[in-house]
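Here's the structure we're looking at; comments come further down.
Heads up, one of the protein chains got dropped from this complex, but the rest are sitting where they should.
Coming up: chain A.
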Amino acid sequence: MSAYSGYQKTSYGAQGGDDSGGFFAGGGSQQGSQGGGGKSYQDESLRPLTIKQILDAEEPYSGADFKVDGAPITQITFVGQVLSINPQQTNLTIKVDDGTGQIDVKKWIDADKQSDAEPGFELGSHIRVWGRLKSFSNKRHVGAHVIRPVTDFNEVNYHLLEATYVHLFYTRGAVGDSGAGPNNSDSMFVDGGDGYNAGNGGAQLPSKLSGCSGNAKRVYNYLNETPGGNDGMHLNNITGALGLAVRDVLTAADELLGLGIIYTTVDDETWAILEY
């Protein structure tokens, strides 16, 4: 756990300028800051990504939070190979390649800690990085909180699987058709739920939708991803976009209505997501 305490500290330190309230709360204890700290900390998540996803992340406007698959990213983690290490006065700049792309990682050096200046890994080795995506004069880099060498190669494959799982979670909705029974999928949400819950309204998805049919999840995802304004989307749009029969969409909508996840807007066949 020692790695994590260092990681927390750097994270809040880096944020201090942006949000001084949170900084002080963070200075107290980890627990306190997670629960009672500023709102922004409740939106924190740790997303596993491939470097291609990092490079493709959307930045709605300069300085905004980056988004991947429509969900804002805060802290991220990835695994890759070290291409080059470039020690600077105040930081180490490391170029990392995971086979999907390349990105610079900057690790600030704490002048008081001599050990910080030594990378602890060699060229070509695999490392896991935790950090935040930053953009500086149109060039992206990751501000690393923690970097550690990967000693078991299986972690590389594990990370790619995890990144895919989370990607599919956001793009196709949660589990369901993958052969796992409803009970199994439920328990998977519990595993992942905490991490995913941070973020936008759609993050409510796992707990509320876990008992729903596949069609209901698809309709929900469609409503969630399609900007329909306050009026929501009409039945015809949904059937067209999802390739579902009218009856299937109506059934799915009834299911979602019953759970209080969506509501009807201009008429009985137009729905929007109920956000609260």
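By definition in this document, a residue touches a chain if its C-beta (ideal position, glycine included) is under 8 Å from a C-beta of that chain, and two chains touch if they have at least 3 such contacts; residues count from 1.
In this text, contacts and distances are computed from a predicted model.
K.L.:
Would you kindly match the missing chain to its UniProt protein name, picking from "Transport protein particle 20 kDa subunit", "DEBR0S2_14972g1_1", "Replication factor A protein 3" or "Large ribosomal subunit protein uL4m"?
P.N.:
From the choices "Transport protein particle 20 kDa subunit", "DEBR0S2_14972g1_1", "Replication factor A protein 3" or "Large ribosomal subunit protein uL4m", the unshown chain carries the UniProt name "Replication factor A protein 3".
K.L.:
Would you indicate which residue among A:V146, A:L160 or A:I273 is in contact with the undisplayed chain?
P.N.:
The missing chain is touched by A:L160.
K.L.:
Of the listed residues A:L83, A:A111, A:A245 or A:V266, which contacts the missing chain in the full complex?
P.N.:
Per the contact definition at the top, the residue touching the missing chain is A:L83.
K.L.:
State which residues belonging to chain A touch the missing partner chain.
P.N.:
Touching the chain left out of view, chain A contributes residues 50, 52-53, 55, 81, 83, 97, 99-102, 124-126, 152-154, 157, 160-161, 163-164, 167-168.
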